[in-house]
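Not every chain of the complex is shown here; the ones you see sit where they belong.
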Amino acid sequence: MVESVFMAELSWPEWKAKIEAGGIIFIPLGATEQHGPHLPLNVDVILPTAVCEAVARNVGGLVAPTLSYGYKSMPRSGGGQNFPATTSLDANTLSLMIRDIIRDMGAHGARRFVLINGHFENAWPAVEGLDLALRELRRDGITDVIAMRLEYWDFVKQETLERIFPNGFPGTELEHASLIETSLMLLLRPDLVDESKIPQEGRASFPPYDIIPAPPGYLRQSGVLADARGSRAEIGKWLMDDHVSMITEAVRKEFGL
Amino acid sequence: MVESVFMAELSWPEWKAKIEAGGIIFIPLGATEQHGPHLPLNVDVILPTAVCEAVARNVGGLVAPTLSYGYKSMPRSGGGQNFPATTSLDANTLSLMIRDIIRDMGAHGARRFVLINGHFENAWPAVEGLDLALRELRRDGITDVIAMRLEYWDFVKQETLERIFPNGFPGTELEHASLIETSLMLLLRPDLVDESKIPQEGRASFPPYDIIPAPPGYLRQSGVLADARGSRAEIGKWLMDDHVSMITEAVRKEFGL
């Protein structure tokens, strides 16, 4: 059997041995969501899984199976649920799923978890699922679980952003299917990127509120919120290096490695 | 972008075009469950995904992201929840998940679904999730969805079973992590099989009832319920050929292809 950081590829005695040695479980939180005409639906699956894989390798942890379906896409951060193919879960469903997974692994001895989110809208259902899991584990007499939860894109150096966006980084939310995600995909899965279909519309602009249903012209027709032109694998590399090194450092610090 | 039967690898306009052309959505139902010391935790993910992939290719369908976490393992069919690493969902969680996924795709135009189950215990939560989805879709005015639901192992020719088990096929349930699943894994992912660790215990024998908690000696220590000795990729090939051809035929029949 191959040596693997993916727990799915281990046998149960191998998993047990890793956990008994203090192994950290990394859970990538993904989504099946439109990412414009040039990117596949699994961008939010591939990216956090790749981050988890690299960090787990650094710290001797294990990557749990990625949650491939996430919380509903919002218009201002992901284009919204009206886009064909975006397939999402109700908040309660996702929270229960995260609760069940952590509760079960906790019952089997896992004590250290890192939830790495790759889909903005997952953040709060994940917070809730984690809270429900730890509450139930405490009732089951398991009181020593420690969990981290993070969005991988928050782990980037200021100078990297400045190198990528010399005119100033306009913020994370509109980066859906844009320069950052496209560059990361060019790095990790160039076979799934069709650069010839990158929209030429430029950045979307949203008012600071949700409006439901979205009025005409509110949504970008392409599903891309900012601008993916100029994406390069090298940019993806800069980002990925930051994500992995900074998250590794944070994990080491919090778990005393 | 590559041509792919995995919807995760398509862009949303590609998904939309496939669905508007009547494309069938195949949903592999998997699990993260112990499969003995010689097989990885993702057997029930890999096998139904492979079946879905092949059938979808045959009929021009799409494979949705596999559900990697399934319903709780039962001692008589999967070793039970007490095995380390087996990570499962409550029945309601899994049903809601399936409901949400089908409801969302239905809202986006998908009208034909095939749920292919690779983990015995998923069957009923999948039945319920499907029923909830169709109920909700009807309330949303979508009344023309057709869904098939099946266990892939039920699609096998009598002569194949006789060839594999010349002394008589002892039935599906105890095949957990045994000859059939091991042979299929040797076909599909030999890198994840460690034949040196196949247990030498022979078949388990269960009384015709559940007993909770399991009394001493009830569970096999290895997690393997029957016997995996003699597994060969060629056997996996015979089975896979049956599964794919027979399910393809059933799908064509029911959807009038």
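Order of writing sets the labels: A and B. Residues in every chain begin at 1.
Here is the rule we go by: a contact is a pair of C-beta atoms (placed from the backbone, for glycine too) under 8 Å apart; a residue touches a chain by one contact, two chains touch by 3 or more.
Note that the coordinates shown come from a computational prediction; the quantities given were computed from them, not determined experimentally.
Could you work out how many identical chains the complete complex has, if 2 are displayed?
When the whole complex is considered, it contains 6 copies.
Convention: only the chains that are shown with their structure count from here on.
Chain A to chain B: how many Å between their CA centres?
26
Where on chain B is chain A touching in the complex?
Residues 1-2, 7-13, 15-16, 19, 32, 34-42, 45, 64-69, 81, 83-90, 92-93, 96-97, 99-101, 104-105, 107-109, 191-194, 197, 223.
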